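Please find one structure pasted underneath; my questions will follow.
All protein chains but one are shown in place.
Order as written gives the chain letters A and B; numbering starts at 1 within each chain.
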Amino acid sequence: METTIEKTKSRSLASETWRRLKKNKGAIIGLIFLVVLVIAALASGFIYDYDTQIIGQNISQRLQRPSSEFWFGTDQVGRDIFARILYGARYSLSISAGSVLIGLITGIILGAVAGFYGGLADDIIMRIADVLYAIPNIMIAVVIVSLLGSSTINLLLALSVSAATSFARITRASVMTIRGQEYIESANAIGMPNWKIILKHVIPNCLSPIIVQVTLLIGTTIIAASSLSFLGIGVPAPAPEWGAMLSEGRDFMRSASYICIIPGLVIMATVLALNLLGDGLRDALDPKMKT
Amino acid sequence: MTENILEIKDLVVHYETDDGVVYAVNGISLAIGKGQTLGLVGETGAGKTTTALSILNLVPNPPGVIKSGEILLDNINMLSLPARELQNVRGKDVAMIFQDPMTALNPVMTIGEQIAESVMLHHKDFSKEDCIERAKEMLRQVGIDDSRAADYPHQLSGGMRQRVVIAIALACNPKLLIADEPTTALDVTIQAQVLALMKQLKQEFNTVMLLITHDLGVVAEVCDEVAVMYAGHIVEKGSAYDVFNHTLHPYTEGLFNSLPNLRERGEELVPIKGMMPDPMQLPTGCVFAPRCPYVMDKCRLGQPELKDHGQSHFVACIAYDSEDFKLRRNS
Partner (left out) sequence: MWKYILKRLIQMIPAILITSFIIYFSMNLTSGDPAMLVAGEKATPAQVEQVRQELGLNDPIVIRYLKYMGGMIRGDLGTSYVTKQDVFKTFMSRLPATLELSFASVLIAVLVSIPLGIYTAVNQNSWKDTAGMIFALFGVSMPNFWLGLMLIVLFSLNLGWFPSSGRAGFQSLVLPAVTVGLGLAALITRTTRSSMLDVIRQDYMRTARAKGASERRVIYKHGLNNALIPIITVIGLQLSNVLTGSVLAETVFSWPGIGRLIFDHISKRDTPMVTGAIIMCSILMCLVNLVVDIVYAFFDPRIKAQYVQK
């Protein structure tokens, strides 16, 4: 009985959010773009052969301008940029979504621990979060990747650190507001373990800021990941990561600037779509906040 | 040319929002003559504040739109003045005291600066020192030591802040002072002080006053004339004596019956039944008909006009078309 009530309630919240989101043109454009991109990224694995078409060199057709044959042109070793961009979406999207997910889980755990136990645990976790917050996340990632060595996994870990700090803050704040409220005390009294309280009460309570933050952070993480690849410490060559492609094009900026321009435009469009969706979600989830 | 300082003719104000049109003020007419104080009485949401803001032509737009009407301040139509001249009139010829003194003052300016700004805006020939001197004089007038001119609003109590708001309003000696629920946000003891101060200053500055309130006690204390507003319409207006002692409109009667009577404790309060209509969907007939204890079928046909019932006592109620109609209160 109780669960059915809860279900209808949460469904109505979700449908209410969706109803408001639908009115927001920008958010819908962003959403459509992202869906198309994800489908294209998934399909690219079936359309193209990685060894020959994505990383295989073909000097005879190098540096060709965008045309009907090569929509985005070819790069300095004759690879089809369009194919590489589609394939590269897999890297950018999975790295950013993956690191945000890792950050989300560790952040929620750390924030909940800090909020529930308080005292020394809170002090240590939050002071470290403060220090990490004060250092630009690109610097944190540079340090971590440099120390651990550059690989896709290390990149993922490095990028998840700054995501974790921001989720830890959100969760902690949410725990602090509901801690000491009567229903938590009664949950404690009937012997509900803390992790269950966190799942049942804390997370639903801060779901809106978390959803918004996830969307926006995936965007910033895409930029951060491509920045690190641009610096040469991200996804190792010859993988078609967007930032790495951009970096390779630097030497041809004068003669073939499209090699640089196109990956940048794609990064921008993707992040723009995420930001539009994130802003739209924020307004839809919390209409009072709407400005 | 009339002797009236303020004349409002057929004012209509709507708020056009995404969810629909709010019919805030629906064709009201008012006038205040020299030396008079008019009380505008009604519940929250009756359109009193919108009326006041219209006089300054300060209805927030969007969503607020002044659809029609005239507002003559000393025979100048405020609604057709260009922005520049409007600025010259605001603060100088007409000033306003706002409801909540906690938020009406700028938190990052000293109170002295805020009063002086008012002077400076309308006396271009004054030096900065003159303006500050005048500000200090105003502080003394409202009963605050002028050494506090350098204080910020957060350093003052609510009552003190309302005195500062009054000082700002009176700094340029306006012809008309609009006071929008000036005492609602204050403690009862402070209310009496502030009210007494306003009464006294009104005399000294020889200004006319439009006092907006939901508190009939305040009206009895201060006003010469009263207009009762309901759902964007004026339903009754007349001298304070007539409205209090020969109440005509059923709504006004309802307001009096909802007042606790200190002399006859234990007497049952008679609240008005129901709620004020949603200003987005006003009833087709008389706006008060759904709540009126005297309602008749013909009440639902249209909003009755405000008719003179003798001695400049007006009422908007078609029950008075039959001569023997009387409210229970009066019989």
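Here are a few things to note about the model shown:
Basically, a contact is a pair of C-beta atoms (placed from the backbone, for glycine too) under 8 Å apart; a residue touches a chain by one contact, two chains touch by 3 or more.
All values reported here derive from a predicted model rather than from experimental measurement.
Shown chains touched by the missing chain in the whole complex: A, B.
Per the touch definition above, the residue from B:F98, B:F288 or B:F314 contacting the chain not shown is B:F98. Here one chain is not drawn; of A:I197, A:I267 or A:A284, the residue touching it is A:I267.
The missing chain, though absent from the display, is touched by one residue of B:F126, B:Y152, B:Y241 or B:Y294; that residue is B:Y152. When the whole complex is considered, the residue among A:I108, A:I184, A:I223 or A:A239 that touches the unshown chain is A:I223. The chain not displayed touches chain A at residues 127-128, 131, 134-136, 138-139, 142-143, 146-148, 219, 223, 226-227, 230-231, 233, 243, 246, 250, 253-254, 257, 260-261, 263-264, 267-268, 271-272, 274-276, 279, 291. Interface residues of chain B with the unshown chain, by the touch rule above, are 56, 58, 62, 83, 87-92, 95-96, 98, 100, 103-110, 117-118, 121-122, 152, 154-155, 165, 168-169.
Going forward, only the chains that are shown with their structure count from here on.
If you average the CA atoms of chain A and of chain B, the two centres end up 55 Å from each other.
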